[in-house]
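Take a look at this one; I'll ask things after.
Right after this comes chain A.
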Amino acid sequence: MMTFPILSVILLTPLAAALIIALLPGRLHDTIRQLSAFAMMVATILTLFVYADYDMARGGMQYTEYIPWITDLGVAYSLGVDGISLPMLLLSSVVGLAAIYSSWHVEKRVKEYFVLLLIVIAGVSGAFLVRDLFFFLVLCEMVVIPAYLMVLIWGSSERVSKEHAAMKMTIFLLVGSAFMLLGVLLLYVSAYESGMRTFDFEALATAALMGHISWEIQVTAFFLLLIGFGSHLSMFPFHIWSPDGYAGAPTAISMINAGVLKKIGGYALIRIGFFILPLGAKFWAPVIAVLAMINVIYASYIALAQRDIKYMIAYSSVSHMGYVLLGFAALNVVSVSGAVAYMVAHGIMLALFFSQVGYVYEKTELRSVGDLWGLAHHMPHITVGFMLAGLCSLGLPGLIGFIPEFTIFVGIIEVYPVIAVIAVSGIIFTAFYVLRMLARVLFGPRVERFAKFPDERKIDIVPLVVLGVFLVGFGVFPGLLMNVVDTGVAPLAPLFELIQDAPTILGGGH
Partner candidate 1 sequence: MIGLPDLLFVAAVLFCIGLYGLLTRRGIIPILMCVELMLNAVNINLVAFDRFYAHNMEGQLMALFSIAVAASEIAVGLALAFRLYQIRFTTNVDELDTLRD
Partner candidate 2 sequence: MMELSFLGAIALTLRAAVYSVVPIPFVVDLVMTFVGIAILLGIISMAAIVFTYAERKICAFIQVRIGPNRVGGRFGLLQPIADMLKLMSKEDIMPAGADKVVWALSPALLFVPAALAYAFFPFDAGAVLADVNVGVFLLFAVSGQAVLPFLMGGYASNNKYSFIGGMRIVGQMLSYEAPLLFSLLGVVMITGSLRMDDIVQMQAQTSWFIFMQPLAFIIFLIAAVAETNRTPFDLVEGESEIIAGPFTEYSGMRWALFFLAEYANLLTAAILATTFFLGGYSGPEFLPGFVWFALKAVLMVLLIMWFRWTFPRTRVDQILTFGWKVLVPLSILNVFLTGVGMYLVGIV
Partner candidate 3 sequence: MGEFGSLGIFLVVALLFPVMALGPAFLLQPKQPSPQKYIPYECGVDPIGSPYVQFRAGYFLYALLFIVFDIETVFLYPWAVEFQMLGLFALLEMFVFVGILALGLGYAWRKGDLTWR
Partner candidate 4 sequence: MLQAMNFTAISVEIGIAALMAVVLVTDLVLKKDAPRCPVVWLTVAGLLGVLALAVGMYPPDGGATAFYAGLYIVDGYSVFFKILFIIGILSTVIFAADYVEQTLRHKGEFYLLLLSALLGMCVLASANDLMTAFVGLELMTISFYGLVAIRTDSPLSAEAGIKYLVFGSGSTAVLLYGMSLVYGMTGTMVFQNIAQGLGLVFSLGLIGVVFILAGFFFKLSIIPFHLWAPDVYEGAPAPVTALLAMCSKAAGIAILLRVLFVAFPFLSPYWAHLLAIFAAVSMVGGNLMAFRQTNIKRMLAYSSIAQAGYMMTAMVATNAAGIKAVLFYAMVYVFANVGAFVTVSYLETKRGGADFTSVRGLAKDSLLPAGILMVALLTMAGIPPTAGFVGKIYIFSAAIDAGYLWLAGVGFVMSMMSVYYYLLVIKEMFRDVEEGEKVVEEHLRLPLPASAMGIIAVAFSLIIGVWAEPLSIFSNVAVYTFMR
């Protein structure tokens, strides 16, 4: 049956656009921008179509495509989306579209910029599309070097030089990937005998179910993957790269990095960690919980002290990822689905935040709390954007962040009550620094020198509109998001049942 390869189109459209732009002469700035925007628009619309068209009753992988790719490694070009990857795909498409529009005013080496940006977007959205571990690795590492270059060339050197920021980010991500690769290969090698090996997610999961992957290997592999994905996810000891990285990056890269790239870590932890290595996940869950708690508290505490808005958002994002990790650590369906939804929420919220800060910075070249005052008087659109994002990060009901956060806490409170309580207190810190920032920057006294800066108009407002629609829409109708996520997480339920009595690092089991 030959159907329209819609997922391939979503994956390849940005890449094709990047290729075309690379071949265009560099001086056609407008053409380049419009082409990129068009490509992303196509991808986003197709994503929305898939999202709407996804058969929730049936669940599981849909829109699958399968082409054998490297036979002796067992690699296949196989795409597909389920309830977990579909929201993530939506996230990446939307953020990608917003990122393109946020970069509309880039004037320096426009051609290279959009080529790299499109590659990054294709990489991150592709990572959610593939059902093959090999391609997953390829796509999510493919992002790193273009991101490096973008920070290097178009980044900003505020507190640390952009060279330093770029290098730090890249090396952390890559060394993390080293562990990830190691874990993945360990998994790959031990799942099947030589000759029958495969990188297919489902096949690997089947192998694990059938007991091909011993408990020791599961524990080892999960540990390696935890380090790897943890550094993507900015889990506590591996988070060091992320504030500097975000702060140094150009707006679009901050948006994609914080909004989507980080979520790849979380996504992979579910996809590989839970589906394939449930025993390993069970073993390390307490560690994750503790680290997540540290994430929440420590990062929001640091965020309190930040004056640079970008750093503040960055630390807040680290702290928010702690909630996601907490959701994972609980190892029950409720909290995991909360975590997945929270990733989407968080991605959209952060992207919006960064796009707004980026706009302000682009115009005023200022981004510190002490420097910016009373923007609401001159820039109503910016104010809307800041308010939406800020309130969402507080977890205000009616916006996208609330339901997922709530779900996570519902899930975790019965497993790790103490940690849950401590973590919830992190919200207080968050509320404090976010509100303080909003109060000063937006509603501070009117400062006339900001009057000359224009508000977002026409093109500039597109990220705000696009992201805001989802922010509010999913907040008002959480079912749109949660139902899809639930169908994706549902297959984990029997797995979690199965590992109920498995040993953890604290002992127990058997």
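Basis for inclusion: all candidates are chains of the complex that A comes from, given by their letters.
Note that a contact is a pair of C-beta atoms (placed from the backbone, for glycine too) under 8 Å apart; a residue touches a chain by one contact, two chains touch by 3 or more; residues count from 1.
Every value quoted in this text rests on a predicted model; they were computed, and no experiment measured them.
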{"item": "Selected partner (touches chain A in the complex), from 1, 2, 3 or 4", "value": "4"}
{"item": "Of all residues in chain A, those that touch candidate 4 in their complex", "value": "69-73, 75, 112, 134, 137-139, 141-142, 144-145, 148-149, 152-153, 163, 166-167, 170-171, 174-175, 177-179, 181-182, 185-186, 188-189, 194, 220, 224"}
